[in-house]
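Have a look at the structure below, then the notes.
Missing here: one protein chain of the complex. Every other protein chain is in place.
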Amino acid sequence: MKHVLAPIAALLALALASPLALAQKKYDPGATDKEIKVGNINPYSGPASAYGTIGKTIGAYLKKVNDDGGVNGRKINYISLDDGYSPPKTVEMARKLVEQDEVLLLFQPLGTPPNSAIHKYMNSKKVPQLFVATGATKWNDPKNFPWTMGWQPNYQDEATIYAQHILKTKPNAKIAVLYQNDDYGKDYLKGFKDGLGAKVSMIVKEVSYEVADPTVDSQMVQLQSSGADVFFNITTPKFAAQAIRKAFDSGWKPVHYLNNVSASIGSVLTPAGLDKSVGLISTQYLKDPTDKAWEKDKDVIDWTAFMKKYYPGGDLTDASNFYGWVVGQTLVQVLKQAGDNLTRENVMKQAASLKDFSPAGMLPGIKINTSATDFAPIQSVRLIQFDGKQWNGFSEVMGQ
Amino acid sequence: MDALLQQVFAGLATGGIYASVALALVMIYQATHHLNFAQGEMAMFSTYLAWSMINAGFGYWAAFFLTVSLSFVLGVVIERVIIRPVENAPVLSVVVVFIGLLVILNSVTGWIYTYTIKTFPSPFPTAPLFGNKFVSSHQIGAIGITLVVLLLLFSFFRFTPLGLAMRAAAQNPVSAKLVGIRVGWMLALGWGLAAAIGSIAGMMVAPIVFLDPNMMGGILLYAFAAALVGGVDSPGGAVFGGFLVGVLENVLGAFVIGNELKLAVALVLIIGVLVVKPSGFFGKVNVSRV
Partner (left out) sequence: MSRNKLIFLVVLVLVACALPFLVSNYRVFQFTLVLVYAIALLGLNLLTGYNGQISLGHGAFYAIGAYTAAILMDKFGFPYWATLPIAGAVCLVVGFLFGLPALRLEGIYLALATFALGVSMPQLLKYHHLEKWTGGVQGIVITKPDAPFGLPLNPDQWLYFFTLVVMLLMFLFAWNLLRGRIGRALIAIRDHHVAAEAMGVNTSIYKSLTFGVSALYTGIAGALGAIAVQFVAPDSFNIFLSIVFLVGIVIGGLASIPGAIYGAIFIQFIPNIADELSKAAPWAIFGIFMIGFVYAMPFGINGAIRMLLARFGRKAQTGGPGSTITESSLKTKEASQ
């Protein structure tokens, strides 16, 4: 926020908010003169509990916001519940938050299946399902689901960018793909194939793995023996690290594309071995706090200070903790813009009127833009390559 | 052919993982006639202890042996404190206690150590043995250690009075008591040994799969299958079962049915084996008395 752009953003925000701010205070359930109730659902238990830390970071960040005086004088009352990544439990928790706790909005529920389970419910109740923590494309559908909005760049667009990059730089490539056999992996795969278009036959081998698999060694051997010279690695951190290491150790030297999900130096490349990660290509939209390139960056220093004070148990190498901090700022921006008109309708309206908003932690040049027909806040990323020490951007900001 | 060979070797390497956990399962079964579902999580927790020690500046082998001893003590304590009160409860109640233990260990570890993956060092050289491209030195070393543990275990049960007493206590507690075996302590000892073996398994597995609280989640089922297909009362069978499951799964996944269903099909085959040979390949045939 303390960027050069901040004044402009603030001005814009003010311009947008002012007619409403002058109007009478308007409240929906969950908002009063004193507080705003924000609900959240995260997997604190169960198979996806690694992501539970996002919900905790958001909680810590909102505590900081409250300590600093809150949003427009109101404290944020953050109610975060555990669904264990089980869709039926998500439904139950969403209903508890909406019907019993009466939150103003539901913020950052995590995972595609849990969000799919409450998609219809939230929209029929007309309660914002705001900035969901999944990269599926279906959250950008304002016509049919005007109460649901994503946040991060979607998986398909990102995969398309890799596909286009391959077409441009290595048009005769033979491509091998490793993907997680779930909604996330399949979304990436689809975007990748769409991006290759007519040249989809460049993919000579695609294999999947299950989250419960102990290793992906067998899959890597299959991919390697296909004779591919380009490897698209659609995996979550643990498996990404295994795949990077195995590709190197077995002497396979493909051009290696790694999805953004696992592009963290601290929690993926370091365990895999930095020397084994040289040459990896990925995309970024947030700064990587474990990247030496950002060591002296103000945002990263601020974040580290924030973590030490408000979430001392949190892991500083975990990219999820950085993500939670940035998305938390986006929520606060929306609530600021909403001013005293804290109705659910206005929350969605403000969420859909973010203009060139750049929260701390975003890569320079990447901004959040939304409109009534565009419910995809972050749509641009930058291609990066790892040189053994840090990520280097080697493209302009891509996407819209 | 090269591809097949590669898959077989990769299968043997992961099979080594299953084998080492299966050994711990067999150990506890020998000693208590229960299958401990929390075995994997106990091993995972032990590995975190070792990780903490190494981070605190201990040498690898110092941390290794300290962890093994500490895990032994922890195993005994768990038996004395947590399992003892349900000693006479129905079997399924004991199973629920195991499940409770599993979720507690998993959750508490995540809370203490967070869920980001950690590297765990290997005591073996990084360069592959004889420059082969199939298996890493660590994987070979891990298999070697598993075999050493197997040998020790076999000798313990076969040749020492204590081993005999433990088997007696598990098989027939009443008669064992009559001949003066302290059955309660035998059970605790069994838990301690199983925990110690589990900790070795964990420390051998972690360099391959990376250390995280869910490290053992996927492995437990395979180890369970390995232990049963080999014969649950046979440590050698468990190791054999581990390799079998590892190779079977890889070869099926790569060449026969694809990765999507490899687990399901491998399990169907294993159950098929059990239907034909209910005691597994090396298990003693059970004769029930009317």
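Order as written gives the chain letters A and B; numbering starts at 1 within each chain.
We adopt the following convention: contacts are C-beta pairs under 8 Å (C-beta built on N, C-alpha and C of every residue); 3 or more make two chains touch, one makes a residue touch a chain.
Keep in mind it's a predicted model, so treat the numbers as computed, not measured.
When the full complex is examined, the chain removed from view is found to touch A, B.
Among A:Ser45, A:Asn321 or A:Gln379, only A:Ser45 touches the chain that is left out of the view. From the set A:Glu92, A:Asp194, A:Asp229 or A:Asp387, the residue in touch with the chain omitted from the display is A:Glu92, counting the whole complex. Summary of contacts with the chain left out: across A:Asp82, A:Asp141, A:Asp194 or A:Glu345, the touching residue is A:Asp82.
From the set A:Ala117, A:Leu196, A:Ile281 or A:Ala338, the residue in touch with the chain omitted from the display is A:Ala117, counting the whole complex. For chain B, the residues in touch with the chain missing from this view are 33, 35, 82, 85-86, 88-93, 95-97, 99-104, 106-108, 110-111, 221, 224-225, 228, 232, 260-261, 263-264, 267-268, 270-272, 274-275, 278, 286, 288, 290.
Within the entire complex, the positions of chain A that touch the omitted partner chain are 44-47, 49, 55-56, 80-82, 84-89, 91-92, 95-96, 98-100, 111-114, 116-117, 119-121, 181-183, 186, 210, 212, 313.
Following the convention adopted for this analysis, only the chains that are shown with their structure count from here on.
Chain centres here are Cα averages; for chain A and chain B they lie 37 Å apart.
Chain A makes touch with chain B in their complex at residues 45, 47, 49-50, 52-53, 181, 207-215, 217-219, 221-222, 225, 237-238, 241-242, 249-251, 266-268, 270-271, 313-315, 317-318.
Those residues of chain B lying in contact with chain A across their complex are 2-3, 6-7, 10-11, 13-14, 17, 103, 107, 110-111, 114-119, 128, 133, 136, 205, 208-210, 212-214, 217-219, 221-222, 249-250, 253-254, 258-260, 263.
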